[in-house]
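A single protein chain has been removed from this complex, and every other one stays in its place.
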Amino acid sequence: MHDHTTPATSTTTQAATSTATSGTEDDHVYLSLAEAAPGPEGEGRWAYGTGFADPLLGVDTALPAGLDGADLAAYCLMLGDDALILAQRLIEWCTRAPELEEEVALANLGLDLLGQARLLLTRAGQADGTGRSEDDLAYWREEHEFRNVRLVETPNGDFAYSIARLLLFATTRGVLYEALSAHPDPVLAAVAARGVKELAYHREYATAWTLRLGDGTPYSAERMQAGLDAVWPLLEELFTAHPVERRVGVDPAELREPVLRALGAVVAEAGLTVPDVPPLATVLGRAGRDGVHTEALGPLLAELQVVARAHPGATW
Amino acid sequence: MTESPAAPHAESPAEHKAEHKAGSKADSRACWPLYEVFVRPRRGLNHVHVGSLHASDDRMALLAARDLYTRRNEGVSLWVVRSDAITASTPDERDPFFEPSGDKVYRHPTFYDIPEDVPHI
Partner (left out) sequence: MVTAEVAEAVPAQTPEDRFEAVIAAEQRIEPRDWMPDAYRATLIRQIAQHAHSEIIGMQPEGNWLTRAPSLRRKAILLAKAQDEAGHGLYLYAAAETLGVDRAELTEKLISGRQKYSSIFNYPTLTFADVGVIGWLVDGAAICNQVPLCRCSYGPYARAMVRICKEESFHQRQGFELLMTLMRGTEAQRRMVQDAVDRWWWPSLMMFGPPDADSPNTARSMAWRIKRHSNDELRQRFVDMTVPQAEHLGVTLPDPELRWNEERGGWDFGEPDWSELTRVIHGQGPCNTQRIERRRTAHEDGAWVREAAVAHAAKRAAEHAAAAAAAEQHTEQENGK
């Protein structure tokens, strides 16, 4: 039996019944702790989000016939960059959350998104034939090469802003992943299938907090409304199709109706108002999916990439 | 050491909570109620008490319990229950020390005032 599948109860019992006081007893405990647990079941698995099984186990990574590699790569970059950049923003909450339980929860969201980003970027490097790794793509692309929507890159703001952003993103991405779990690319389909479960949790988390803040104190309701007002102009971009999305993915226009309906229900239950605001303008028709971002992305990437770029060719 | 036992706090955690009026200046000590967490490690086993956490409502407690106590797949089922909803026996009912608070589980929050002049507590 693997170490970490041992029920907590039995380890507790062991500790409670081990009554020897000698140092050797502790040494024994220490050694058993220090035993390596290699392989996919080892410690490293915790670094891949909350899904424990490798989502790509037994999945054929060969590019299916009939799929354009460049298109698939671009599409994986779009979804992967969304996840990566939002993960980076969530990570910025670490040591700043309103309560310790929320530290743990926000880190979980970040880990899930980071896990999705890694798989999607890796897939992009496979699909375009360059063999670039997740790190090549995360650390060595320039700002204009990032394909994420602008919603995920804006600074965190207060807790209400971050919750509002998460609500919009998780609701939309959950619906998208559901559709993508039947995608002809088996890798993308597998990532989406696991992502559906993760995003369901993210959505519940964001929904619950929207309700608590909207229906909490007058001050929290004001903050939550302000958060929704601030992120809402960025929502339209999530429903605006890039040609690549139409060719190889799900047309995001199809998400508009179910997402708006779901968001409207949450906002209403929270006693708040669906913002009536125009979408954030694009630049000559181009936005995040075309690599045209807000000013917020540059500093985010500078921070994300600085160590890796100071050591070209180094392994970490 | 010079600390001496003090009278248990008069107020329960729930009463403490009620003092925070909506809209008033936020009290940074506003603290969520305590929940006890029980995990069924595997099918066929009982739920076992694994610890506690703070949450403002049942659903938050359940989600936090999932994040905290089963993030390494330690369980197949979770229970959370407000600590103040548990009635427990005292180890020794004769013990006068515990009589005043005899039905509060684990004597959790704020039952002790430690005098300010006791160092490093």
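As written, the chains take the letters A and B, and residue 1 is the first residue of each chain.
Note that in this section a residue touches a chain if its C-beta (ideal position, glycine included) is under 8 Å from a C-beta of that chain, and two chains touch if they have at least 3 such contacts.
Note that this is a predicted model, so its numbers are computed, not measured.
By the touch criterion stated above, the residues of chain B touching the omitted chain are 1, 3-5, 8, 13, 17-18, 20, 22, 26-32, 34, 50-54, 56-57, 60, 68, 71-72, 81, 85-92, 95, 97-98, 105-112, 114, 118, 120-121.
Annotation for chain A: contacts to the undisplayed chain at residues 3-4, 8, 11-12, 15-16, 18-19, 21, 23, 25-26, 29-30, 33-34, 36, 43-44, 46-48, 84, 88, 91-92, 94-104, 107-108, 110-111, 114-115, 117-118, 121, 134-135, 138-139, 158-159, 211-213, 215-217, 219-220, 223, 303-304, 306-308, 311, 313-316.
Everything below uses one rule, namely that only the chains that are shown with their structure count from here on.
If you average the Cα atoms of chain A and of chain B, the two centres end up 33 Å apart.
On the side of chain A, the complex with chain B involves touching residues 4-5, 7-9, 46, 50, 52, 99-101, 104-105, 108, 201, 204-205, 208, 212, 216-219.
On the chain B side of its complex with chain A, the touching residues are 22-23, 26, 32, 39, 41-42, 45, 48, 50, 53-57, 59-60, 63-64, 67-68, 71-74.
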